[in-house]
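I'd like to ask you about the structure that follows.
All protein chains but one are shown in place.
Naming follows writing order (A, B, C, D, E, F and G), and every chain is counted from residue 1.
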Amino acid sequence: GHARIDHHRSLRIGLPEVIYAEGKTPGQVADIFSRMAEAGSDVLATRVSTEAVTAIQLAVPGTVHYEIARIVALRQALPLNEDEWPCIAVLCAGTSDLPIAEEAAVTAEHFGVRVLRLYDVGVAGVHRLLAVREQLVQADAVIVCAGMEGALPSVVGGLVGVPVIAVPTSVGYGASFGGVTALLGMLNSCSPNVSVVNIDNGFGAAYTATLIARAKRR
Amino acid sequence: GHARIDHHRSLRIGLPEVIYAEGKTPGQVADIFSRMAEAGSDVLATRVSTEAVTAIQLAVPGTVHYEIARIVALRQALPLNEDEWPCIAVLCAGTSDLPIAEEAAVTAEHFGVRVLRLYDVGVAGVHRLLAVREQLVQADAVIVCAGMEGALPSVVGGLVGVPVIAVPTSVGYGASFGGVTALLGMLNSCSPNVSVVNIDNGFGAAYTATLIARAKRR
Amino acid sequence: GHARIDHHRSLRIGLPEVIYAEGKTPGQVADIFSRMAEAGSDVLATRVSTEAVTAIQLAVPGTVHYEIARIVALRQALPLNEDEWPCIAVLCAGTSDLPIAEEAAVTAEHFGVRVLRLYDVGVAGVHRLLAVREQLVQADAVIVCAGMEGALPSVVGGLVGVPVIAVPTSVGYGASFGGVTALLGMLNSCSPNVSVVNIDNGFGAAYTATLIARAKRR
Amino acid sequence: GHARIDHHRSLRIGLPEVIYAEGKTPGQVADIFSRMAEAGSDVLATRVSTEAVTAIQLAVPGTVHYEIARIVALRQALPLNEDEWPCIAVLCAGTSDLPIAEEAAVTAEHFGVRVLRLYDVGVAGVHRLLAVREQLVQADAVIVCAGMEGALPSVVGGLVGVPVIAVPTSVGYGASFGGVTALLGMLNSCSPNVSVVNIDNGFGAAYTATLIARAKRR
Amino acid sequence: GHARIDHHRSLRIGLPEVIYAEGKTPGQVADIFSRMAEAGSDVLATRVSTEAVTAIQLAVPGTVHYEIARIVALRQALPLNEDEWPCIAVLCAGTSDLPIAEEAAVTAEHFGVRVLRLYDVGVAGVHRLLAVREQLVQADAVIVCAGMEGALPSVVGGLVGVPVIAVPTSVGYGASFGGVTALLGMLNSCSPNVSVVNIDNGFGAAYTATLIARAKRR
Amino acid sequence: GHARIDHHRSLRIGLPEVIYAEGKTPGQVADIFSRMAEAGSDVLATRVSTEAVTAIQLAVPGTVHYEIARIVALRQALPLNEDEWPCIAVLCAGTSDLPIAEEAAVTAEHFGVRVLRLYDVGVAGVHRLLAVREQLVQADAVIVCAGMEGALPSVVGGLVGVPVIAVPTSVGYGASFGGVTALLGMLNSCSPNVSVVNIDNGFGAAYTATLIARAKRR
Amino acid sequence: GHARIDHHRSLRIGLPEVIYAEGKTPGQVADIFSRMAEAGSDVLATRVSTEAVTAIQLAVPGTVHYEIARIVALRQALPLNEDEWPCIAVLCAGTSDLPIAEEAAVTAEHFGVRVLRLYDVGVAGVHRLLAVREQLVQADAVIVCAGMEGALPSVVGGLVGVPVIAVPTSVGYGASFGGVTALLGMLNSCSPNVSVVNIDNGFGAAYTATLIARAKRR
Partner (left out) sequence: GHARIDHHRSLRIGLPEVIYAEGKTPGQVADIFSRMAEAGSDVLATRVSTEAVTAIQLAVPGTVHYEIARIVALRQALPLNEDEWPCIAVLCAGTSDLPIAEEAAVTAEHFGVRVLRLYDVGVAGVHRLLAVREQLVQADAVIVCAGMEGALPSVVGGLVGVPVIAVPTSVGYGASFGGVTALLGMLNSCSPNVSVVNIDNGFGAAYTATLIARAKRR
């Protein structure tokens, strides 16, 4: 077969395996999705093309499609009492960062986390960020998505006492080099509570933020 | 003056400010150190040159010098009961990664965290890592330092259910480019619980790991 | 003419010339293919576009088309007794590396080598690799295809006593830079039996592995 | 001779030629300095080594040596009435940026500009910047020096209605790449009033800021 | 909502906010455009796709579309007396730099600046530049757009006594790397009155040039 | 302890562990060397500084120091009958590549391989290479060390029917970028029997060549 | 107007101006072409798209279209006596380099130079190059086009006593980086008679080779 599914991952490392759909054919994606669904677990597929969405929907009933986030999800486990959910904040610098911010937000919600969405708060008008500071400090972990110069995580990092997961986005042109400039800026953040994931990797940021937030609240 | 000390940082973001000594004169370092010591807080200076160590020791009594970690520390706060300390693991791939691993370990201990040191467990002999697995899974967060190809965090990430903070080190030669290869490898980790800090930034990894571990245990 | 075919290569360096179809027109490819076929030798064309496949099939009867591997082959020599064939293993980290792994596998088979295919054994779940260890150690040479952080060859290199040919693949996004990260990681492998070929060069890996494996068995 | 001095530059483009001492021998520097002094103009030499300082001081009486800024200057023109001087602000993010900030400040003062020094106001503690806002908005042009992620110019750019000249500094380590990360961040600033000069080029920033500020006040 | 409009920017930093349309949907662009138009201010949108042009035109009457510059503008404020307008020059090296030069020129005119267009004056035929020198020296600020080796700003910088804003363009092939070569050349300009903006950022250059020119004339 | 020695490596992967001395203190190197010597195996240390040579010699009697190759070796196993030794060729392009070529040659000899040294045969005078062709074709594997443009492996690859291990060296200046140009050239070799190791990694090339040559002769 | 044609270039620097069509609209190209044709000179346009070819042909009668070379030419001057023409050689490494080699060859012929085409003589089969050596040494200048590792100019440089103009081509994949690897290799050539032009710049190579060859023969 083309894929060895890791059914015990949830036991071993706490969260179920997730399907990364890019570079797989729609048939492969739908096949893995239904094998995981049959095993009874919650299923999440990210970076899903339109064709793959259709293939999944034909193969598995009851899925939800999040268009901006390019995610298809299936919930089978009994939900926790929402009041007990841990909470994270997802920030983004501008309107163009929305797809990545939503990939992060939807993923975290799928894993049972409450998400505060604080969008379009880039540093060129820092009063916009200061205006949401009260909400910000309630989060158990913060995800910050930004392209261009990627300066937002440093400023946020100085305002909160929890880990900040920085996600460079490929938003920008010229010397933004598809997100490399934002990535480098974030790695050099002068705020020591900032760690970084790959360009456009909203999923990975949500995964780590979930692990952190869960620990905090339970 | 040359520096605006952020005395309220501890209140605002949970951990006291730390002196990054590289690029400052010994006099500047000692001056900032004693101003912070006088304010009654714990003080930590990283990347301290031999000259700066002497300058601090002349200015402030009671400091401790960690040679491999290039750190000088002063503890003034009453220690917590050690049994209640949260716990992290610090791993490194080879003997040459020790200075960075120790920077991380000493920093975390300064912040009141118990540290499991698991050194020289690089992936070219993966049985060495599997041999320490039992200790590894007790940690509330894991720091992994590696140079060269930087592959260790991915393997570790697949073995634990907590966040892994990856620290690329500048160990290697030729196409290791002073840590860039390890950095890129870690950013592309196929384990979703891995996030990354700057090359040789053991301090930053310890800072984030401390925030995570604290949340877990209290 | 546009090409000077090297008909004596097989005598000089042991394996027949192979057509690299990318950057040639379908007409040029089919023309070179039939001139080599007429000379009586086995013929292999790699990176063949759909148009070039058709052009070859119209010009030369009896060819085989391997779709995933993007290869067209013609066998005219008498096959060896398969039992005496040397044996290599081809590994890949994830489902998306399949086209390159298959380019390597089909090429090696064309040159008279038996291939063990061990796919989707990436390091984020290292138990999957340990599970195929028995098969792995039977190979006279090992090819390892991986994208993203390219960590697999280092782990494999620590498990076998034969040369490992590492093939970085262009699988990944963001800071994977079209395979550059995997390439750099493999060049810095801490396993000393690893050597590296160009990104996505499954063909070259198979060529070298064939030369090694043949030497071993005869 | 080794140098063609451009004595008419002041007439042609408004400010006198300045000696860039790096890469010239102390003898060459002192020779050019005294030829310009003899011509009666104000003289400025930047990036002056200790040896070149001595060579100038032996050759020309009445010079001033600015140590942190690595500048030697000679004033021969009658000073303007200081009250009528235009005004710029020079900001820097951290203590280590001081040499570049001072290169800018001393250069501007040499050209007859009043300088507000606002140092150690990096974005990880944004309240420090907001605290100096009143002074900041009095400037006719603003120079911002920062290393590491280089985020400060974007935040400053959003607070003032005059041009911001950003100077990336080579302060940092690892993925700061000797100032490249700060440079790229500044080029991608989301504040449209930011333009950028070369890494550590405090002199060039002062030159442009002087041209702007002069226009404003006269 | 997807965007937080900064209505007070004009008061705070002197020029109204401008819509950067790339990476936003036509609907988002038109929505922001009409919200700003309703607020009574002048509106400018850059990098506007054909679809977004239509969307704006349907939503807001009275706009002007500048095709080469990819700009849509709306003027609602009473114009100044044109005789009192400050003046800038916009130069470009070759015919292919026109879209960026026009982005700069149209933006500056929108902000109330008179523009001298001096096009196709690249350095390989330096007599062409010397031929327009008389016009050049009338400008209060100069914008220079050039691709390939980006040498024009250095030559221009030596001819004028005002700030030169250099705009690298993505014109070129091979080792021009999409404008990077021009960018690097401009950052290393031996003329000290040159500062630089991002590749193809005609808008940013016009913004800064406007701030400079306004100061000069009023 | 600072190091976990892999005493079973020889059983597991055929050749004993080798000490990479760079980045270790002389004390650490001598300590590891004597622990391995006591275990009765052959010992090899590469990249040994003068201080570390002395430290080893004080700790372990009977070692041999190869100065150009920067290697210290200890032979304890009974040698094979030399006539049965497999044979490799080590080539280099110019005189400056000698240290790397010798690192490869000495390492291979330590592992029981006969070495043909063919030095200063760079491609700018291709008759020099053709003059040694007869010796070249006797080798079971070929190592080619070259700096600058790194063209030699391609030409050699077209002359032999065995694997060519290419070692880029850091010889060159300007755009040779410390061996990167040679590395890239070798990775793009148009000879399909070429695989590549890290810049200056003579040791790794010898390791792989040894594994290949042994297979051939036994 | 969009272009300032340099009609006196031929007088000033010996060869007429040439139209680089990439990045210009078909209308602009045809317009410049006919203005130059009217002035009576020979006209050459390179990198001409299909649309631009049509536009030129509609505007100017008597042009010739070289398809592989992507060139349109018009000859109006009286040809020299062909026997007196100087002679250059154009070499290329493989079939895929043909478009660039032809751009060079057609350009040189347009300028009145005789061209020896020696194609598909890459270094992996160096006997192919040695086989054409007699023709090669007749040339007054040599152009060598090669992609991938770009090794051919070094070998050719060692065989001839005239300048070698190396043209890196964008042929290759993976770590060939669109011609950068070939470019770097050529810049580091160990043959001192090699100079280099931009990636894929067959035109520039022909221009320089023409100037050299002309000097030689007249």
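One rule holds for everything that comes next: contacts are C-beta pairs under 8 Å (C-beta built on N, C-alpha and C of every residue); 3 or more make two chains touch, one makes a residue touch a chain.
Since the structure is predicted, the reported quantities are computational estimates derived from the model, not experimental observations.
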item	value
Hidden-chain contact residue, picked from the options D:24, D:110 or D:214	D:24
From G:92, G:162 or G:182, residue that would touch the chain that is not displayed	G:162
Interface with the unshown chain - residue positions in chain D	2-4, 6, 9, 22-24, 28, 168, 170, 178-180, 183, 198-201
On chain E, residues whose C-beta touches the chain left out of the figure	93-94, 122-126, 148-151, 154-155, 157-159, 172, 174-177, 180-182, 184-191
Those residues of chain F which, in the complete complex, touch the missing chain	95-96, 98, 119-121, 125, 128, 171, 173-176
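In the analysis below, only the chains that are shown with their structure count from here on.
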item	value
Fraction-based call for chain E against chain A, same above half, different below	different
Euclidean distance of C-alpha centroids - chain B vs chain G, Å	57
Where chain G touches two or more other chains, by residue	125, 174-176, 180
Which pairs of chains touch, using the document's own definition	A-B, A-C, A-D, A-E, B-C, B-D, B-F, C-F, C-G, D-E, E-G, F-G
